[in-house]
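Of the protein chains in this complex, all but one are displayed in their positions.
In this document, chain identifiers A, B and C correspond to the written order of the chains, with residue numbering beginning at 1 in each.
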Amino acid sequence: MENLIALLVAAPLLGAAVLLCGGRRLDAVGHWIGVLMSSASFVFGVILFADLLGKDAEHRTLMQHLFSWVPVEGFQADVAFRLDQLSVTFVLLITGVGSLIHLYSVGYMEHDERRRRFFGYLNLFLAAMLLLVLADNYLLLYVGWEGVGLASYLLIGFWQHKPSAATAAKKAFLVNRVGDMGLSIAIMLMFTTFGTFAFGPVLSHTGDTSEGKLTAIGLMLLLAACGKSAQVPLQSWLGDAMEGPTPVSALIHAATMVTAGVYLIVRSGAIFNAAPDAQLAVTVVGAVTLLFGAIVGCAKDDIKKALAGSTMSQIGYMVLAAGLGPIGYVFAIMHLVTHGFFKAGLFLGAGSVMHGMNDEVDMRKYGGLRKYMPVTFITFGLGYLAIIGFPGLSGFFSKDKIIEAAFAKGGTEGWILGTCALLGAAITAFYMTRVMLMTFFGEERWKNQPTRSPEAPSAEPAAEHHGEHAEPHPHESPKVMTIPMIVLAVGSVFGGAFFSIGDRFLHWLEPVTGHSEGDSPLSAAAVTGGTMVCLLIGVGIAWAMYGRRPVPAVAPRGSLLTRAARRDLLQDDFNHVVLVRGGEHLTRSLVYVDHTLVDGVVNGTAASVGGLSGRMRKLQNGFARSYAVSMFGGAAILIAATLLMRAV
Amino acid sequence: MNPVNYLYLSALLFTIGATGVLIRRNAIVVFMCIELMLNACNLAFVTFSRMHGNLDGQIIAFFTMVVAAAEVVVGLAIIVSLFRSRHSASVDDASLMKL
Amino acid sequence: MSFPLLTATAVLPALGAVATAAVPAARRTAAKWLALVVSLATLALAITVLVRFDPDGGRYQLTESHAWIADFGVRYELGVDGIAVALIALTALLMPFIILAGWHDADPLETGSRRWRPTQGFFALILGVEAMVIISFEATDVFLFYIFFEAMLIPMYFLIGGFGDRAHEHGEEAASTQRSYAAVKFLLYNLVGGLIMLAAVIGLYVVAGNFSLQEIAEARANGSLHMATNTERWLFLGFFFAFAVKAPLWPLHTWLPNAMQESTAPVAVLITAVVDKVGTFAMLRFCLQLFPEASKWATPAILVLALISIIYGALLAVGQRDIKRLVAYASISHFGFIIMGIFAMTSQGQSGATLYMVNHGISTAALMLVAGFLISRRGSRLIADYGGVQKVAPVLAGTFLIGGLATLSLPGLAPFVSEFLVLVGTFTRYPAVGIIATFGIVLAALYTLVLYQRTMTGPVKQEVSAMPDLRARELLVVAPLIVLLIFLGVYPKPVTDIVNPAVKSTLSDVHKKDPKPSVEAAK
């Protein structure tokens, strides 16, 4: 049974290889190969899952050792997989949602002549992501870690002819690299501390070393997580990543890849448990990000960017939970899964809307679409209710638990974190309602005015196939696109309930993550009540602003905060001024230094020797008598020197 | 008379000759100065031979004369040909090659 | 007396060079094929060496030893350890690709004198370089090594100065002047290094009385040969300077960008991927074995220089406007890593460094050769002259991207393994150095992706719109390299197994042990 694990990774990898090397002759069937491979690995996942279920809780861990990868003296890195409750959860999420999105893409990318390549990249991503969650040591995890980075780079920049896309892709990779630095340093620290970096030994020996070392490792892991999961301060890439095709945004930048950071933290729980300071840092990052993302989400008019903000903020929730330690791990993962469902659904919905609207992304040019695309409206709506935590839907359970846990952290920290979480819930409700209203309700702002007005450039070139400046004719998307949306909607409706009733999910994961009930200052009921209140407030304000009053087709100037939020709270501008400009100056001056100083010294020496030569050459003036003089002088010196030698 | 004085004389002659080489322009004169130096050498040889009481120095003096004579032959030949082609025996005019 | 395999491996290309040079002017293509065949035959021999070499056997194997110049205490002594074997294999492996890639680089534009045969010369010189490089990897006699270490410069010099990119932004005249400037710079830098080494070599003879690496190393080990501290340090510096020029290490690096910029892509590969490796290899083999104490004494300074090379090279790569210069500075950064790994004096560091030499050779070859194909199509080296190539030549762009990803050492590709080993190996002994060096990987990503973005993505430039995709020959050059990159990235064990024992004995020469982890978690 263990041997299946490798197949999980192998299937999509094979798919990627075939699709990318296959050449044009595969264009016709390429996308179906992609779908086949992803669903194949989903099937394997299910089989393995069933196998695990068969075992009793303690022995639900499958290991597969393939071969010794980098054997050097003390440094032994193997290619080995570990399939336990945690990883299998991810496997199912990744392959499941992945397969759905593959299916969706078949329809969505229909008109793109490079569709084969697109599916190749998607498969590559699946393979890397599975490698990430299945790896049995940090170095192998690192491979998956960068692998998904590469896939996301390729997919964000899929439409490379658009400078914006290429830039966004590059930015994403670079920011992630900064995070990867953290991961590699963490691995080095582990190696020096434990002499290994395999999960088993490292996590079981955390007791034997100093807290300082563990804190260092923890912080480095956190840095890595920030990069991958778009947490402050490394969140800036996620917004731009929306340049990629929408299915990519749904799969990579909502459901799976961006949650890798959470996986890393939960997986390394043992380290964080032993390093409270690192944990605190994690919670802080989480709390800050969940507010940051939420605020950004409120101000964006680009539907995908708005959703991106919300992704950021939701992952903030997860990280926050993961930072709370054993209290939160389970709920972090649980929220991760439910979020996977409804956020993916939302993105697909957004994609479907754009598909029907000539790839218009500016919500101010939407409105009243519910009549035209009912399925999209319903699925999107369900996703909406799920994310704001409408009672009974999945978001409600998972998010509520996290808020509880935050309070349960105890002490002032607990209060602060809890309040942040609550606040976040309120803002979430606000911006999601805003999206909902602007898109599906209100008057139809897209009537009698061409889309793709200069200030809202299109994200998708598929427009080239529809008329450029024609008035859009909203229409429902084809089945191949709607079916995945429906499935995901179902998931986002019932997922939470399914997990929480009888704490199924808790008991499932406990053996891996461990669990402890914190002593919450507030009763669970109180928290839920508070959440409900926040929710209502958020929705209310949104209704007041966008439901009752008509939405202006051109964004109003807005308050200072709004304008800041539109620009990702100026964080990008900071990067630009400090890093980009500064870097440019640095490199330019270094180039100058290399040319004038380092090279100059050498050339200078050469030149000076040449000059000396020129001057000495003048002595050779062609007059025999002056030669005689030099001989005479030389003789004199020779004699004098000889005598002198004797004298001294 | 103390033979050492002859040595001083020869040294003096040698120096005069050398100086002549350095300051005179006419090749012939320069050459004569060189001959003078050789003669100074001869004087020294003879003197030393006297002091040591062996004849080597005097023999050498003969040899030197022979050599000097040969030198004159060659030297004059060269200088004359130079003079004929340039109509000047000045060593300073002969400075085509420099630097 | 068995078959002198090592000599054969070196002599074959030498003979091939002579033969190639002798091919008449009219039969240009024959010369090319001849060169290719010879290089393949050499590869076969190198593989035989690889097979005959027993990793668990003695330190130096397949040894040959003959009297040569008794007066100078010089013997013709050959022998290979794991490190040498790996590098010989690399050299022999890359040559066919270099030759194939340079297939048309030396076709004469104008037919000069009847006896003027640039093509024959080009390939003959390449083979000559191969012969000299191989023998300097094999030499276990310091003098023998030195001779070829120096002699190598001459053919390289003609390759750089004599053959350049076809089209040039300022016309052929300017091109030739720039070329000869680059060539002279290359030669003088390395010659000065070599001459300073010559002084040290003579000094070594005065101290040791012979040049046999093994004898001297043994004598050092069992104390029968004592060097005064200062003598050892001076000699070490003499050797190291030459190797640092060759490697090249900051601040002795400025010849490399010019050389790589002006020479054709295959020659540029020859420089960084093959010839420069002799420098780093020699640090491992000679500096550490002959002067262990001095090596340890110099380690801090060298590490700092290596660190500067890493960061400085990467930053300058970011600032370049010329594709080849960019790759050159990237290589400087990578050589910083290699040297850092060597002088970290840990088994991970040195195994990593050796592996790095091999991987860097392959990855640079891949990147540079594709870049060469690109340049040959557009006739310009300036990044700004490209854009949107991905659209018109997807395969070219794809291979270029893979080469770039290898350069930024993406996990799954070969360079990642070696780079990480070097970093870990350094980190275990000098954490600060390791951490600073890690910034290098971010910068690497920066310059590679910027290069890719500017050249391959974005709207299609007018000049590149008609650019053909990779031809069969070019694909034949690139594909195997890429396969190799992936294979060694996934399964480097074959190389590490060969290298590890050699590294172990090198470390024992300098009396260094790996630092122990504070917790014995590993089972």
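Descriptive notes on the structure:
By definition in this document, a contact is a pair of C-beta atoms (placed from the backbone, for glycine too) under 8 Å apart; a residue touches a chain by one contact, two chains touch by 3 or more.
Note that in this section contacts and distances are computed from a predicted model.
Of "Autoinducer 2 import system permease protein LsrC", "Sarcosine oxidase, delta subunit family protein", "NADH-quinone oxidoreductase subunit N" or "Sugar ABC transporter ATP-binding protein", only "NADH-quinone oxidoreductase subunit N" is the UniProt protein name of the chain excluded from the display. Though it is not drawn, the left-out chain touches A, B, C in the full complex. The omitted chain makes contact with just one of the residues C:V18, C:A44, C:I69 or C:A432: C:I69. Listed here are the subunit C residues that touch the chain not shown: 67-72, 112-113, 115-117, 146-148, 150-151, 153-154, 157-158, 161-162, 173, 176, 179-180, 183-184, 187-188, 191-192, 195-196, 198-199, 202-203, 205-206. Listed for subunit B, the residues touching the missing chain in the whole complex are 4, 7, 10, 14, 17-18, 21, 27, 30-31, 34, 37-38, 40-41, 44-45, 47-49, 51-52, 54-57, 59-60, 63-64, 67, 70-71, 74-75, 77-79, 81-82, 84-86, 91, 94-98. Panel shows subunit A; residues 606, 609-610, 612-614, 616-617, 619-620, 622, 624, 626-628, 630-631, 633-635, 637-639, 641-643, 645-646 of it touch the chain omitted from the view.
As a convention for this text, only the chains that are shown with their structure count from here on.
Interface comparison, A-C versus A-B: the higher number of contacting C-beta pairs is recorded for A-C.
Comparing mean CA positions across the assembly, the chain most remote from subunit B is A. One finds 37 Å separating the Cα centroids of subunit A and subunit C. Residue numbers of subunit B whose C-beta contacts span two or more other chains: none are found. Residues 188-189, 250-251, 253-254, 312, 315-316, 318-320, 347-348, 351-352, 388, 390-391, 398, 405, 410-412, 416-417, 420-421, 423-424, 427-428, 431, 434-435, 438-439, 441-442, 445-446, 449-450, 453, 456-460, 490-493, 496-497, 500, 504, 514-523 of subunit C touch subunit A in their complex. For subunit A in complex with subunit B, the touching residues are 617-618, 620-625, 628-629, 632. The touching residues of subunit B, counted against subunit A in their complex, run 18, 21-23, 25, 30, 91-92, 94-99.
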